[in-house]
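Here's the structure, in structure tokens; my notes come after.
Excluded from the complex is one protein chain; the other protein chains are retained at their positions.
For chain A:
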Amino acid sequence: MRLEISEPEIAQLLEIIYQRYHYDFRQYAAASLKRRLQQALTHFRCATLQQLQDLLTSDESVFPRLLEYLTVQVSDLFRDPEFFLTLRQQVMPLLATYPSLKLWIAGCSTGEEAYSFAIALAEEGLLDRTRIYATDINDGSLRKAQKGVYPLDRMRQFTMNHRAAGGHGSLSDYYHASHDSAVMSPTLKQHITFADHSLATDSIFSEVQLVSCRNVLIYFDRLLQDRALGLFHDALCRRGFLCLGTKESVRFSAYAQRFQELSPEQKIYRRVD
């Protein structure tokens, strides 16, 4: 049986995390957060959230580990291959008309999405003119993303994804195997800047032609979703592209009228003013 925790207890913990560590989870969707906190309780051998709170305020090493429970996502290279196929067919021809490109991968976690974009851009002949900003709030994830090292046994699935996503080269052109690991190619890394950024508390940092933020907004409440969509709208150039997760939408947000659907199926939008 799971350990019982109440929403007021969670709210108190999140307030302490915000005051002490300046990470703002106060507008995250509660049900997922609660499940993750219950897993953290087991890991830290705490019977109550109060115990975890005491641990958090007395031991500096606890927060980075707790952050893993609150934020980390495992992703794949070319997750949702149909999305990347649509991106190649409908978006990249339009991106090719820009002399230089900036892309923002928001909530990049351990980097799989950023490398997927870099590979697709390389195959379409666009990577040389592109800078990818890949951001996340978890420094540990960003360090892993920067290293770009993935278990070799995941490459079989990634290779199938890559092919289904319309990849015309071989995925192995973009990594080298080292022991049980696949290390992403330095030519990809040259074009990616991994950086700390919070959709809850930070503002925009550059004008970009495309934002991809897939399966991040589902973890936010409505107000925080609106904040994030506002940042994306402001960061995008006129007619810039916004990519959301397959089950995410701008439809019920304050920005419903500010984006136009390009691919309703793959949740690709364009900024309208």
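Here, a contact is a pair of C-beta atoms (placed from the backbone, for glycine too) under 8 Å apart; a residue touches a chain by one contact, two chains touch by 3 or more; residues count from 1.
Rule of thumb we're sticking to: contacts and distances are computed from a predicted model.
Trainee: Out of "ABC transporter permease", "Spermidine/putrescine-binding protein", "NADH dehydrogenase subunit L" or "protein-glutamate methylesterase", which one is the UniProt protein name for the chain not included here?
Mentor: Cross-referencing UniProt, the chain left out corresponds to "protein-glutamate methylesterase".
Trainee: Out of A:R36, A:K144 or A:H233, which residue would touch the omitted chain in the full complex?
Mentor: From the options A:R36, A:K144 or A:H233, the contact with the absent chain belongs to A:R36.
Trainee: Out of A:S116, A:S141, A:N161 or A:N215, which is the one that touches the chain we can't see?
Mentor: Of the candidates A:S116, A:S141, A:N161 or A:N215, A:N215 is in touch with the missing chain.
Trainee: In the full complex, which residues of chain A touch the absent chain?
Mentor: Touch with the absent chain occurs at residues 1-2, 7, 29-32, 34-36, 73-74, 215, 217-219, 222, 225, 245, 247-249, 252.
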